[in-house]
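Here the complex is missing one protein chain, while the rest keep their positions.
Naming follows writing order (A and B), and every chain is counted from residue 1.
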Amino acid sequence: MQLLAERIATWLGMEGLPRQAVVAGVVLVVALVVATVVLTIAGILTWAERRVAGRTQSRVGPNRVGPLGFLQWVADGIKLITKEDVIPAAADRTLFRLAPYPVIVGIFAAFASVPFGQKLIAADLNVGVLYLMAITSLVVVGVLMAGWASNNKWALLGGVRSAAQIVSYEVPSVLAALSVVLLAGTLSLQGIIGKQGGWPWEWYLFYNPFTFVAFFLFFTSAVAEGNRTPFDLPEAESELVAGYNVEYSGMRFAGFFLGEFANVYLLSAIATALFFGGWQIPGVTPDMQAASPVWQAVGVGLFALKAGTGAFVVLWLRWTMPRLRVDQLMGLCYRYLLPLSFAMLLGNAAYVWLVPQWAAWVVQGATTTVGLAVAGVFVRRVFYHIRHVGDDVSLDLARGESGTFDPQLQVRVYGAFRRRHAGDSAS
Amino acid sequence: MTATIFILLAALAVLGAVLAVLLPNAVHAAMALIVMLVATAGIYLLLSAPFVAVIQIAVYAGAIMVLFLFVIMLMNVELRIPLRRWTLVAGTVAGGLFLYQTVHLLRGVMDDQARSGADGFGSAHEVSSVLFAEYVVPFELVSVLLLVAIVAAVVLGKREAA
Partner (left out) sequence: MAVAIPHREELMLNMGPHHPSTHGVLRFILHTDGEVMRKAVPDVGYLHRGIEKIAERQPFAGFVPFTDRVNYLEAIFANQAYALAVERLAGIQVPPRAEYLRVIAAELNRIASHQISIGSVSMDIGAYTPFLYLLREREKINDLFEALCGQRLTFNYLRLGGVAFDVKDEWLRRLEAFLDHFEPAIDEFNSLISANEIFVKRLAHVAPISAADAVGYGLVGPNLRASGVDWDLRRDQPYGIYPELEFDVPVGRGIRGEVGDCYDRFWLRVEEMRQSCRLLRQAVAKLPAGDVCAKVLRKLKLPAGEAYGCVEGARGELGFYVVTDGTDKPYRVKIRSGSFAALSIIEHLSRGLMIADLVAVIATLDVLAPEMDR
């Protein structure tokens, strides 16, 4: 970081300035850039969620603001900024105002060590994985503050549920991530990515059966940590109305909201770095990538693609799954995920210790084959269902025709039908 | 630069600690304690011990303080401790002893300036090799102690519920 600062200072022809000032300036600029990137990602994800929800539920979703409604999130942001910031009369005003900040800080600061590309990382810490786990745990503090300061029983219940959930699920997620750390021998995310390769069989996901299972443990616990369906109990709309943020409005509400969506991308990004080879390009060594800006850009794109796919899966889950109950949630964590992730960690340790290199190649190949086969079967099932869904509803409003069913009864063309048959409806 | 950051963090830590003692509202006090813990983590970072700093945040700010808050919020604790004379005396004696001990311990290292350790000091590798090679027996004993504490807590909690 300091080196970079000095280089920038020389480049700007400002060697004369005091070094500390330059360092401070660069840190500030980097922080701003990270914050902007995170905000944009979170905003785009809110739009993506609504589009995904729309398609899942055979409706249209936002499509008015910008092409495909893409600018909807900007409009929403402007609306939220300009809204009144209501603070309940009986609330603890100071804590109520402060509560969104730990949430935002926890999530946004985590992005500082997310390796978007080989060189596109704000701070490559040598304790990267632990840093991510530590800084995101600040979120709990904010959630508890919000729940308590609102002076609302529902909010308190939501806050307490959320804190219990995050603290519980942090354990299996860290243990599952430790499996990879054990294999890579480093806590740095760039180091972990460096140990993997671009091809799927070089990913840690398919390294051995233990990491394969560890990935699913990590993903499940990370989704639970992010309070997303099927683990969205803290926000359970039908039970707790909205959970800990029920009293919030305007930009403070948006703070929680953006935090949640940034967290969705964050967990996908961490999973990408740990299990999916990060920015590694198939057939391109890290050295080749370091030498060429084009490969750099491709790497960044590949990382975004992988993380975006993960985020899509999280959104997809949300609109498909029902919600667990509190005892089932805790039971899942402590009865299944925790022992399993311990077993995977021990399994990996034994694997590193016992399995010779030639056998490791065989195991890696077998895991890759089985894993890809499972993935293939799953994707095929998904597309089978998409093709055979009972009622093919056309989302093309202008065309006004649709699928296999009698068009006269179609919901979408209802208005057109009524105009055509005006007068003959009631016989 | 380092000195400035240190003074800032230290001031924040002291402020947090003082507020944690003085604030009448238990939740506010817990928040102040969190500020203190995070500031301490910053000081560790300054001493180029990032592993310890991260663990400090994860364990204290992230887990232990959350449990504190949990209990405070659920139990709806109200702090109304009347200051009796003997509590004042006991507090003064205990605090004095603690202060004396701290000063006594620190005197040994106060001769030079606080310095950051050798290369790799405070890294995950260094901490774990000390913990799991040199002090493995005490470490395991502490684990057993914690296990006993957990079992005891479960037993107590169950009995109360019944």
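By our rule, contacts are C-beta pairs under 8 Å (C-beta built on N, C-alpha and C of every residue); 3 or more make two chains touch, one makes a residue touch a chain.
Bear in mind that the values here come from a model prediction, so they are computed numbers and not experimental data.
Student: Of B:L74, B:A94 or B:I150, which one is in contact with the hidden chain?
Tutor: The one listed residue touching the chain not shown is B:L74.
Student: For the chain not shown, which residue from A:W154, A:W199, A:F312 or A:F342 touches it across the whole complex?
Tutor: Among A:W154, A:W199, A:F312 or A:F342, only A:W154 touches the chain that is not shown.
Student: Please identify which residue in A:T94, A:Q328 or A:T369 touches the non-displayed chain.
Tutor: Residue touching the chain left out of view: A:Q328.
Student: In the full complex, which of A:P230, A:G259, A:G277 or A:G310 touches the chain missing from this view?
Tutor: Selected residue, touching the omitted chain: A:P230.
Student: Of the residues A:F70, A:F216, A:W319 or A:F342, which one touches the chain left out of the display?
Tutor: Within the whole complex, the residue contacting the unshown chain is A:W319.
Student: Could you list which residues of chain A touch the chain missing from the display?
Tutor: 56-59, 153-154, 157, 160, 229-230, 232-233, 236-241, 319-328, 389-391, 393, 405-406, 408-409, 411, 414, 425-427
FYI, only the chains that are shown with their structure count from here on.
Student: In their complex, what parts of chain A are in touch with chain B?
Tutor: 20, 23, 92, 94-95, 98, 125-127, 130-131, 133-135, 137-138, 140-141, 144-145, 147-148, 156, 159-160, 163-164, 167, 170, 187
Student: Residue numbers of chain B touching chain A in their complex, please.
Tutor: It comes out as residues 1, 25, 27-28, 31, 34, 50-51, 54-55, 57-58, 61-63, 65-67, 69-70, 73-74, 123-124.
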